[in-house]
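This is the structure I want to talk about, given as structure tokens.
Of the protein chains in this complex, all but one are displayed in their positions.
For clarity, chains are labelled A, B and C in written order, and residue numbers in each chain start from 1.
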Amino acid sequence: MTARKNRIRLGMVGGGQDAFIGQVHRIAARLDDRYELVAGVLSSTFERSRVSGSAIGLHEDRIYRDYAEMARIEATRPDGIEAVAIVTPNHLHFDACKTFLEQEIHVICDKPVTTTLDEAKELERLIAESGCHFLLTHNYTGYPMIREARRLVAEGALGAIRLVNVEYIQEWLAAGNEGKQAEWRLDPVRAGAGGCIGDIGTHAFHLGCYVSGLIPTGLSADLHSFGKDRILDDNAHIKLRFAGGARGMIWASQVAIGYENGVKLRIIGEKGGLEFFQEDPNKLWFNELGGVKTLLTRGGARFGGQARIPAGHPEGFLEAFATLYAEFADIIRGDDSSETALPGISDGISGLNFIHSAVRSSQDDGAWVDLVFPA
Amino acid sequence: MTARKNRIRLGMVGGGQDAFIGQVHRIAARLDDRYELVAGVLSSTFERSRVSGSAIGLHEDRIYRDYAEMARIEATRPDGIEAVAIVTPNHLHFDACKTFLEQEIHVICDKPVTTTLDEAKELERLIAESGCHFLLTHNYTGYPMIREARRLVAEGALGAIRLVNVEYIQEWLAAGNEGKQAEWRLDPVRAGAGGCIGDIGTHAFHLGCYVSGLIPTGLSADLHSFGKDRILDDNAHIKLRFAGGARGMIWASQVAIGYENGVKLRIIGEKGGLEFFQEDPNKLWFNELGGVKTLLTRGGARFGGQARIPAGHPEGFLEAFATLYAEFADIIRGDDSSETALPGISDGISGLNFIHSAVRSSQDDGAWVDLVFPA
Amino acid sequence: MTARKNRIRLGMVGGGQDAFIGQVHRIAARLDDRYELVAGVLSSTFERSRVSGSAIGLHEDRIYRDYAEMARIEATRPDGIEAVAIVTPNHLHFDACKTFLEQEIHVICDKPVTTTLDEAKELERLIAESGCHFLLTHNYTGYPMIREARRLVAEGALGAIRLVNVEYIQEWLAAGNEGKQAEWRLDPVRAGAGGCIGDIGTHAFHLGCYVSGLIPTGLSADLHSFGKDRILDDNAHIKLRFAGGARGMIWASQVAIGYENGVKLRIIGEKGGLEFFQEDPNKLWFNELGGVKTLLTRGGARFGGQARIPAGHPEGFLEAFATLYAEFADIIRGDDSSETALPGISDGISGLNFIHSAVRSSQDDGAWVDLVFPA
Partner (left out) sequence: MTARKNRIRLGMVGGGQDAFIGQVHRIAARLDDRYELVAGVLSSTFERSRVSGSAIGLHEDRIYRDYAEMARIEATRPDGIEAVAIVTPNHLHFDACKTFLEQEIHVICDKPVTTTLDEAKELERLIAESGCHFLLTHNYTGYPMIREARRLVAEGALGAIRLVNVEYIQEWLAAGNEGKQAEWRLDPVRAGAGGCIGDIGTHAFHLGCYVSGLIPTGLSADLHSFGKDRILDDNAHIKLRFAGGARGMIWASQVAIGYENGVKLRIIGEKGGLEFFQEDPNKLWFNELGGVKTLLTRGGARFGGQARIPAGHPEGFLEAFATLYAEFADIIRGDDSSETALPGISDGISGLNFIHSAVRSSQDDGAWVDLVFPA
């Protein structure tokens, strides 16, 4: 990990008081000491933005009225921000990303990247044009054991992959549409076409593809809303097909009482299988044909990945998030020697494709819909 | 548990040496001392049948050439069998059941009950006509914690059910079609239209219905064979719909490396959820809306069911199987005071319906197929 | 498994209605079809003995007034019992064993074998004199994974053993001295000098020695009674030393709220370690120096032991108990080819030695007391 003098100057859009994910981004940025947060538009009103910004120690003159102003002014300062984190509700992602890319500022953006596939594709164009780097925070890819899983698959330890089964089940919307966190996630205008599948289904889909290395070719979806007066889905059952013949399933739910943040991944091949559970993320099961079941840990014999602290000293959600930030800092500084591609705009396009295809399939009573994976 | 003098005289068809399930039935019959095995046709040849029968202590004159002879002679003996266990490959179930029912001998039969839906319906008619009792060994319903789960749902502890998710995943056919156990299960003539979904998918389907108490109304299936030269499915991904609006999923697989006999059941309602895992069957998770997660055990405070031995002294697969046998003995003896309906012919018809509908849906690229549940 | 015609004729002393362990012995005897229970004195009064005996199907003329009568008469019958199970409270073990051995009837006896070390030694002499076989039901040794653990140690997979840590913790006496099961266990006259250490501590001690293969040489004990008006210990903390330098600990408790029958065994050597938990007995952790953690199951690749049913189909407490009965049947019939020594009188002497030494050490404020292991 590198030095303070080399810290990346970071801005933030969104993430005011009460926002869960803004705080996560700030800790992630700070954890490995690679960023310094220096500017922001944290809330939708200037008044609240000033309160939030001041509370986290931003200088008054770098708390802006809106992100357009922020992008314009920061781009001209000699000590202006080099990167920005976009942590607003989904519908604002596109324009905010566009605004900063046009000022040649690197972008870190929450998923799903936009609310429409067209916007996602337009963003891809803008990124290429700007020459900037773009990080989409599919944060579960930052877990050491997810990296290990991906490596085991890539090295052929499982043989040809046959099955990809991903669950992402939560209980927090089982009771009703309560709270600020729920409000925008259930509003099609701000969240986009997908409710549960947009908010967490895209993580499940991305993780299945990321670890298996497979190209998804089609899906058949059953989206459903159990919550009263809820327009967007709060539960999704999805069958998947992949190039090469593998099959898969996704179960995403926000009404699954008993499950707090239950991301479970199972990848099974001709020679072996893997199982990972996000709520116990320092472990990975590797099961081999013939009955040998090995529990891999960050410190386990077969594992080659990095870790901040020794095995048995659990790292969690924030550390995985921070790993994406730290690796993105390497990329910005041109130091990247990582073998792991960070999630970027092509993952964003793929996610939008997934959301739209799932909605379409479900509206068509579960008919199989082709998925075109970005080249 | 009642006395030896009252033991039910039992015959067996199938279950010769090397057969896994015949041995299970014999231990189950013996465990609570309610049956005495006195006659049998254990193998397809008389020679092997005599060797197997003798090895388990049958008298020579009650080891028969075929089950037709056995039914005919036993029916006339004053000490003839009162019940028979049919543990052959699937394609022989129907005729064997018919033969004994015609002699007014009670029948215990492995699932799936027949290979076609028509046979299953014909069997239903024959059972009614005979006045005999009929037990279909959906053995997982014998677990105390499955009974407890069913009771919790019936008592409304979960509120209206929203989600039924059942997995039954195994690894034993991942390598190839090896062994006698595999051979007939993969042969459409002997196993019927379903491979994995017939052998284990029907258990998953039955368990989901048994515990939830819901009526399934439709399914959309993706059956697949990963094994080389395999005609029948070895993996199934199935979406379910139930009367009242609940949704479900079944994942049944026999190529899931790392999973020995992974039956996992999750039932989630408006107010709570349940989770059961067959490989650790003395436990049941009961999770309530609001975050309270309780681990119920056979000895737990809320549990009212019976058990042979105290909590913490694990009962397993054989004990659950034996419970079905013991309760069936009560029914035969007219002592039944159980609140729990044992699995019977209507469950068999429902299972065949499930298999055929899944095959049809899968052939029609996953189109939703209506399920008509037996009245 | 052998045939009915070859069944061993079994008698039982103790195990009337409401007795937990008598029912366990009967199921264990029946499970593998190697015994037929034909005679008994099940309760302390003839009246209750007749009710209990009749309920389990004993013929009236083989329900006896007392075990002396039973031993005398059965010894003269041509179809008299060949073996007897002694399942009374501890203080009756010695005289009952003696009585049957003098009639040359094989004995199966619950632990602890007697209430005093002198009796245990005397019993050893009587067994040798009689030429009979003697089984002490340290039933946890019947678990396949305990056998596997012992084998791994014996084969050197762990290297020289350094640490033996055994817990046997229960909660059932936390509230008070309720119930018939509790009553005699807490009475020094009927239970002997040890409460919790006699009832379950001896299991823990035996299991640690059985799996490690080590000779215990000394202990330092802290016995305590938390229950009101309780004379015997309900909690024990014991430090152990073994020949060769290994160290150990035993924690036995019957006031450990939250633990139903928590037998946990950890054996750690120079090259590896094992962990077994009785409430999930189909599994065994094998951890190797260098970080590889393998979960062994009955069906696992490295395992060579027998099992009635395939991996993933859980066997439990009754099956382990039954394995001791089946193997003892082999020994009685002279068919024994087992490599595993069944627990016998020397284990009983060792257990009494353990109890008395622990009591002595505790009375001497935890001073180390030498253990003399029977040769």
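Keep in mind that, in the parts below, a residue touches a chain if its C-beta (ideal position, glycine included) is under 8 Å from a C-beta of that chain, and two chains touch if they have at least 3 such contacts.
All values reported here derive from a predicted model rather than from experimental measurement.
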Options A:56, A:75 or A:157, residue touching the unrepresented chain: A:56
Residue among B:43, B:202, B:297 or B:361 touching the omitted chain: B:297
Sole contact to the chain not displayed, among C:128, C:189, C:231 or C:257: C:257
Touching residue (missing chain; options C:114, C:235 or C:350): C:235
Among A:72, A:308 or A:360, residue touching the chain not depicted: A:308
Positions on chain C where the hidden chain makes contact: 162-163, 165, 171, 174-175, 220, 222, 224, 226, 235, 237, 239, 247-249, 251, 253, 255-259, 266, 268-273, 275, 285, 287-289, 293, 365-368
Residues from chain A at the interface with the omitted partner, ascending: 1-7, 20, 23-24, 26-27, 30-33, 54-58, 170, 172, 259-262, 278-282, 297, 299, 308-319
Absent-chain interface as seen on chain B, which is shown: 288, 290-297, 299-302, 311
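Note that only the chains that are shown with their structure count from here on.
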Those chains which touch chain C and also touch chain B: A
Centre distance in Å when chain A and chain C are each reduced to the mean of their C-alpha atoms: 55
Where chain B touches two or more other chains, by residue: 259
